[in-house]
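A single protein chain has been omitted; all remaining protein chains appear in their positions.
By written order: A, B and C. Residues from 1 in each chain.
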Amino acid sequence: MDFDLSEEQTMLKDSVERLLKDQYGFEARGKYRAGDTGFSEKMWNQYAELGLLALPFAEEDGGIGGGATETMIVMEAFGKALILEPFFASVILAGGVLRHAGNGEQKSALIPGIADGSLTMALACAEPQGRYDLFDVETSARKNGDGWVIDGKKALVLHGDSVGKLIVSARTSGGARDEDGISLFIVDAGADGVSRHGYPTQDGLRAAEITLQSVKVGADALIGSEGSAWPVISRVADEAVAALCAEAVGCFEKMHELTLEYLKTRSQFGTTIGSFQALQHRAVDMFVELEQSRSMTMYASMLATGDDAVERARAVSAAKVQIGESAKIIGREAIQLHGGVGMTMEYAIGHYFKRTTMIDILFGDANHHLKRLAQMDGLIREDA
Amino acid sequence: MDFDLSEEQTMLKDSVERLLKDQYGFEARGKYRAGDTGFSEKMWNQYAELGLLALPFAEEDGGIGGGATETMIVMEAFGKALILEPFFASVILAGGVLRHAGNGEQKSALIPGIADGSLTMALACAEPQGRYDLFDVETSARKNGDGWVIDGKKALVLHGDSVGKLIVSARTSGGARDEDGISLFIVDAGADGVSRHGYPTQDGLRAAEITLQSVKVGADALIGSEGSAWPVISRVADEAVAALCAEAVGCFEKMHELTLEYLKTRSQFGTTIGSFQALQHRAVDMFVELEQSRSMTMYASMLATGDDAVERARAVSAAKVQIGESAKIIGREAIQLHGGVGMTMEYAIGHYFKRTTMIDILFGDANHHLKRLAQMDGLIREDA
Amino acid sequence: MDLRFTEDELAFRDEVRTFFREALPPSIRENIVAGHHTSKEELVTWTRILHDKGWAVPHWPVEHGGTGWSPIKQYIYLEEMSQTPAPAPLAFGVNMVGPVIYTFGNEAQKSRFLPRIASLEDWWCQGFSEPGSGSDLASLKTRAVRDGDEYVVNGQKTWTTLAQYADWIFCLVRTDPDARKQSGISFLLIDMKSPGITVRPIQTIDGGVEVNEVFFDDVRVPVENLVGEENKGWNYAKFLLGNERVNIARVGVSKERIRRIKELAAQQRVGGERMIDQAEFREKVAAVEVRLKALEMTQLRVLAGEAKREKGTQDPASSILKIKGSEIQQATTELLMDVVGPYAMPYIPEDEIDGRNEPSIGPDWASTIAPAYFNTRKVSIYGGSNEIQKNIIAKAILGL
Partner (left out) sequence: MDLRFTEDELAFRDEVRTFFREALPPSIRENIVAGHHTSKEELVTWTRILHDKGWAVPHWPVEHGGTGWSPIKQYIYLEEMSQTPAPAPLAFGVNMVGPVIYTFGNEAQKSRFLPRIASLEDWWCQGFSEPGSGSDLASLKTRAVRDGDEYVVNGQKTWTTLAQYADWIFCLVRTDPDARKQSGISFLLIDMKSPGITVRPIQTIDGGVEVNEVFFDDVRVPVENLVGEENKGWNYAKFLLGNERVNIARVGVSKERIRRIKELAAQQRVGGERMIDQAEFREKVAAVEVRLKALEMTQLRVLAGEAKREKGTQDPASSILKIKGSEIQQATTELLMDVVGPYAMPYIPEDEIDGRNEPSIGPDWASTIAPAYFNTRKVSIYGGSNEIQKNIIAKAILGL
């Protein structure tokens, strides 16, 4: 057991943090957000130059071969800076599907573009009626000669309005909520029959509702084998949750830091408010939550890449529960200790609060994951 | 709507509080507890003299005709003094059954004795397998000529080891967990076939496990009509919960008072610990819980005597949830703010903590009542 | 003691309930149910309806338009209104400056301002907080210097709710810079059309622009607009803040929201069953209902005790109402977040919702829920933060 970062990992952490510190201040972020795509192309290219977009891909596929720790480092730094770019959508989600299930051709066609930033992709795996159940797939894909015709509606596709390509889950057999019978397809975002309704999300990012009407794709669009995408989707979702936890930890760190700063400088009743013991103890509560969240994120990051699907799911759900609870506590205390200014868009703290609230929702909120964990008999069992 | 006590009610409150203040201090209580029955016969007689034991009974039955408010006043005072006598068992529980379902003969045979203190009674309505479900009755009563033969085990009969008579629930028809088919019988505690295993409870009171083996009673032992005791039991249980809530409020008041006293006198780091803001805010949390509990107890006391069984059950369960939660919070803070001495039997606070913990358990804990309330669609509905 | 409503009170409840249901324009009600802000026009419309009925300011003295109802009836009136649900009357006028004027103002002020407050011909806003003075209100810096028959006001106020609609603002200003903190403060009524006033909206984290900064640059205010005595403004402010606390439990609002939660949870399916049928969820809601019922009873106890208290003094127990009331409001918005699930994510500015040019994203009730959750963080901050309330209880009730 070893908690230290390697030399390379330390360098990675330093370089990404330095880049964001220099170019991703609160004001710069506001400008990036006001642009067309809702993020900064310039920053996106710099991530590519730093190798961040190539990070999780294998070297033979044109990537850098980073692991769970590297993803955690980058996502935490991105959380601290509250970045707007589609790293999570393109590299973690769509990239994750390609890594785990893409064939040689698909990888060589797509990964280099993702890794150099020229191609962005999104994963369209949720549906309006499905809530957090990604196996609830009503979108259908029917055989059409060699290829397929896809019809259906996909919900809350992160960055779905700006990406070049989509990976779409569709049912090729089975009933509406069966785990079997789901397939994944690569679909050009501009293909005939694809209509995208983009919108901002509460945290200032972007998403889209996507309708597919008789969308035709070739045989080469199918990822993996027909009807057996569920293990891939659930694995990518688990890895995605671990990455989101790391992003949340970055946010929490910053929220704690901003709140401490405020406590130390805001003066009331002739003294800084940080001298009031009741507020000190609440800042401690925030700190404890931050450290507990950090611990659980390390744990989940490590287990999310394992091959035992049940162990992975337990660890990931446990971490998401911790993050969701901490998001409530840290968010509540951060806003309360800031007082009125915490309620405004003019201070950074509220933006972090909104992002962490959305992270709780992404890929299942704390209630969902607590239920999932309890159904798997929890973390502590006779044999564990 | 009127929150004021009448002149008579104020007098009742003053006289019972004065009696207990004079004769039920912490040390006196310790001596009463060490006696044979685990309580004070002398105090019992004084309650009788004050009319407390006659309070809830109708004037025509030899009682005083007090209502919900009077019971609340007395139970709250008893809670403050942490009394040991079988008022709740004899007057509220057994007396409640007689009031609601006893026939003229039964009332005139028993109520005068209860009211003057010469007779104590207990209600044996729970069974070992039933947890908090009082309709889970396996004890059977079979016809035997004009009378009945009773066989079974009754659990946690409050003061069951010292009372003169028991009221026993037994099944005369139906399946183990049916609400229909339960009957109530008056049984002499010394009757052949009754064996009582008495023991102290965690809060310093007494209870007994009671086994009935071929216990023969006459036709006149049946209370109400055969097989239809459930509405009576559930009504008495609801009234009992309201009374327990009032007792808890008395305990809470005293716990809050003792804790404030400690905060104002205990000195550490050169100042009284009550000057630390973090501890002040926690004393406030206790106060808020106390007042919320008091409010809910008033509410439940008022509705517990109503005739609408569902409205009554909702109000009573809601109050028990509040009391259970407050017992946890007030108990936790009271012990914590006392520090080490709070952990000892030598300080009063721990005794209150133990009693309120047991009150949470009596007639269903907070979990049980929250479930019950939720199953009845809660307090707020389209029409309410 | 009898905590049930009397026959008379029940009849009164039915009367106001019926009136509210019949008199409130349905579109206003629907907007509130959907979680939207009530517009200025809607509030004016509703206030005029109440005013015509003689119910615009029930708690005021009868000579100024009040009804003479008992505190319990006033409570029933407000509860029924928020459960209709109908818009609450504009507090800055009817609950804040109105009572200050009829209690401490002179006759000219009473006859000039009170009728226009009751009918909402004048929209009032509150100028208390400043950027440097939040919980420590008495440290305020806005100055008013006497110059002949006028005060010249310079400074800045913040968190001024709905200042964008306001005709008038009531302000605490420092008239004696040398006096100790609380002693040099006066209470001024200022016309928002006065030259030198600038209003800058502040966007809050829910995306709305409820609050504003208000800047005063050599604003000239006639001395006749001073309430009571110069340098005695702190007393009037304390009186006002005390009144504010009484209505802050928002029991009716939370009740209405819990009904809404149950209604929506009956429409949401989780893992194949209705959310409302899940024991965990039902129990979570029931736990909030218990706390809310306890709060309601505490509120009624405080109200019933009001008659016996010295005029203008506050039961310190009313601080409980603020603490628990805000906690429960926040708990209900958390439950709403639980109900809505992933469709809390899309952000749709309120003006677009009203326009309804595009189909809604997710259920049509979803878009207001995350903003409500964000916005409701404020209720434990404003009106004296919950920490300040705890300090008050510790000192005034517990003697710590």
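Heads up, the rule we're going with is that contacts are C-beta pairs under 8 Å (C-beta built on N, C-alpha and C of every residue); 3 or more make two chains touch, one makes a residue touch a chain.
If you're wondering where the values come from, they're calculated on a predicted model, not measured in any experiment.
S.K.: Wait, the hidden chain, what does it touch out of the ones we have here?
M.R.: Looking at the entire complex, the absent chain's contacts are A, B, C.
S.K.: Among B:28, B:109, B:191 or B:361, choose the residue that contacts the chain missing from this document, as touch is defined above.
M.R.: B:361
S.K.: In the complete complex, which positions of subunit C touch the hidden chain?
M.R.: Answer for subunit C: residues 278-280, 283 touch the chain left out.
S.K.: If you put the missing chain back, which residues of subunit B would it touch?
M.R.: Looking at subunit B, the ones touching the missing chain are residues 126, 128-129, 131-133, 155-156, 177, 197, 199-202, 204, 207, 209, 267-269, 276, 278-279, 328, 332, 335-336, 339-340, 342-346, 350-351, 353-354, 357-358, 361-362, 365, 367, 371.
S.K.: In the complete complex, which positions of subunit A touch the hidden chain?
M.R.: Against the left-out chain, subunit A lists 1-6, 9, 69, 260, 263-264, 274-275, 277, 280-281, 283-284, 287-288, 291-293, 295-296, 298-299, 302, 318, 321-322, 325, 370-371, 373-375, 377-382.
Here, only the chains that are shown with their structure count from here on.
S.K.: Should the pattern of chain-chain touching be classed as line, ring, star, complete or other?
M.R.: If you draw each chain as a dot and join those that touch, every dot ends up joined to every other.
S.K.: Identify the chain whose mean C-alpha position lies nearest to the mean of all protein C-alpha atoms shown.
M.R.: C
S.K.: Let me spell it out: compute each chain's centre from its C-alpha atoms, then which one is farthest from subunit C's centre?
M.R.: Farthest by centroid: B.
S.K.: Just how far, in Å, is the C-alpha centre of subunit B from the one of subunit A?
M.R.: From the centre of subunit A to the centre of subunit B is 54 Å.
S.K.: Between subunit B and subunit C, what's the gap in Å when you average each chain's C-alpha atoms?
M.R.: 42
S.K.: Taking each chain's centre as its mean C-alpha position, how far apart are subunit A and subunit C in Å?
M.R.: Chain centroid spacing, subunit A to subunit C, equals 39 Å.
S.K.: Could you list the positions in subunit A whose residues touch two or more of the other chains?
M.R.: 276, 278 - these are the residues of subunit A that touch more than one other chain.
S.K.: Which positions in subunit C touch two or more other chains at once?
M.R.: Touching at least two other chains: 387, 390.
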